[in-house]
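Up next is subunit A:
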Amino acid sequence: MSASSETVEELVHKAYPHGFVTEIDADTVPPGLSEDVVRLISAKKGEPEWLLEWRLKAYRHWLTLREPTWAHVHHGPIDYDAISYYSAPKSRADGPKSLEEVDPRLLETYKKLGIPLEEQMALAGIAVDAVFDSVSVATTFKEKLAAHGIVFCSFSEAVRNHPELVRQYLGTVVWPTDNFFAALNSAVFSDGSFVYIPKGVRCPMELSTYFRINASKTGQFERTLIVADEGSYVSYLEGCTAPMRDENQLHAAVVELVALQDAQIKYSTVQNWYPGDEEGRGGIYNFVTKRGECRGARSKISWTQVETGSAITWKYPSCILRGDHSVGEFYSVALTNHYQQADTGTKMVHIGKNTSSTIISKGISAGRAQNSYRGLVKVTKSADGARNYTQCDSLLMGERCGAHTFPYIEVANPTARVEHEASTSKIGEDQLFYCAQRGISPEDAVSLIVNGFAKEVIRELPMEFAVEAQKLLGVSLEGAVG
Partner candidate 1 sequence: MLEIRDLHVEVDGKPILKGIDLTIRAGEVHAVMGPNGSGKSTLSHVLAGREGYTVTRGSVTFEGKDLLEMAPEIRAREGIFLAFQYPVEIPGVNNTYFLKAAVNAGRKHRGLEELDAMDFMQLVREKMKVVKMKDDLLKRSVNEGFSGGEKKRNEIFQMAMLEPKLAILDETDSGLDIDALKIVADGVNSLRSPERSMLVVTHYQRLLEYIVPDQVHVLAGGRIVKSGDRTLALELERHGYGWIEQQGVTAA
Partner candidate 2 sequence: MSARAGAATAVPGGAQAAVEHYLGEHTRSAGSLPGAGTAWLRELREQGIERFADLGFPSTRDEHWRYTSVAPIAAQRLRVALPAPVPAPEALAPFLFPGLDAHRLVFVNGRYAAELSAPGSLPDGVHLDSLAQVLAAAPERARPALSGLALRTGFDALHQAFLADGVWLELAAGVALARPVHLVHLGVGAAEPALANLRTVISLGARAEARVIESFGSLGSGAGLTTAVTTVVLAEGAALEHFKLQEEAATVDHVARVEVRQGRDSRYTSHSVSLGGGITRNDITSTLEGEGAECTLNGLYMAAGRQHVDFHTTIDHAEPRGTSRELYKGILGGRARGVFNGRILVQPGAQKTDSQQSSQNLLLSREAEVDTKPELEIYADDVKCSHGATVGQLDADMLFYLRSRGIDHGTAQGFLTRGFAQDVIDRMSIDAVRERLERLVVTHVPGPESAQVSP
């Protein structure tokens, strides 16, 4: 082992900085899943009958499904009856009206995570919805947004205050029967964020949601729905963290985006759920269904994700390009270290005429991690003039990790042009030596190279989060060269 590799070993053992637990009273239902649990969740949230029926239908369908096995990931059986499907901080009676009403320990938690819900965000001009375990605990800037007619609130609140919008769009992109985890989410989802941007409105600030899993033996099943009406624009960001625990916790979220004519949605994720320790114990199972539909002509949906956390990541933020001239984009950096496994990518389904999509995926694999890109580019018969460009690059660090590429390209229209490229590379000892000779430490050199590798994706993130993402890549990977 070379000198630089030893440095690496030290760096790799850096602790997960968000692994603390907040001691807070929680209202948690006992583990297990049945129709009664679904009814209980719905009742706790005071939901209308139609939504309960919707949940029950999803639950009954879920019972007929099997957990998917096609992903390039391995895990022991998940006991769905050992999970608690609802946990909420007790102090939240009818939901805080303002930040002053939020439990100070919660605010402290978010501060520790570097997400102060107060003045710093105000300065940065970002509206935040914070979801703690299953429920939304604080949404900032509501009034200012309301002045533009923008709805940004927790999902529960949206069900109460904007039932017609929720009912019109919920489950229209990701059907309750879509897949095993989406069906599970549809049955038991507890909270999440809801966004509606009215016609012609350009949302004046970044909207963001921070998700935090705190309670043990719980799953988190949030649901996000963003609707951008004609000619509107919104940029939305989500961040995620969880405490360090030896058990694996399930996170099965659903995100639905709807872009109507000439609307644009930019959705960015910095996913840093607890990845498990260096022996592969614990960590979040992140089984997420994210999909956007460009429903109107000239609409655009852009996904950007930086995935550094979770023991297992299973997610494919996708675009259904239904509107003519609509555009889908997917920019991804997925970083896996130790025993992490990621099977992530996208689906671009071209239906409208002259639709175009771009996929840039950067996988970084270190330790004993397995990192897979899985993507589908489908051009249907109707999609005249469809264009896709896909680039998948993998960076391997160490001889015990894996990097895989599984692109599915299905073309049924002769005017389509689809291009896919993939390559692999590694951080070479010669590169490190070259940097060292110029006075750059191995950890800085690796950080430099990794950030260079991920640059095309990072630059798609909103500025404030690009810096955060860069740091995250540095912390998670510095010198992970074997």
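A word on the picks: all candidates are chains of the complex that A comes from, given by their letters.
Definition applied: a residue touches a chain if its C-beta (ideal position, glycine included) is under 8 Å from a C-beta of that chain, and two chains touch if they have at least 3 such contacts; residues count from 1.
Nothing here was measured: the structure is a model prediction, and the numbers come from that model.
Trainee: Out of 1 or 2, which chain touches subunit A when the complex is considered as a whole?
Mentor: Among 1 or 2, contact with subunit A goes to 2.
Trainee: Residue numbers of subunit A touching candidate 2 in their complex, please.
Mentor: For this pair, the touching residues of subunit A are 33-34, 63-66, 70, 72, 79-81, 379, 381, 394, 396-426, 482.
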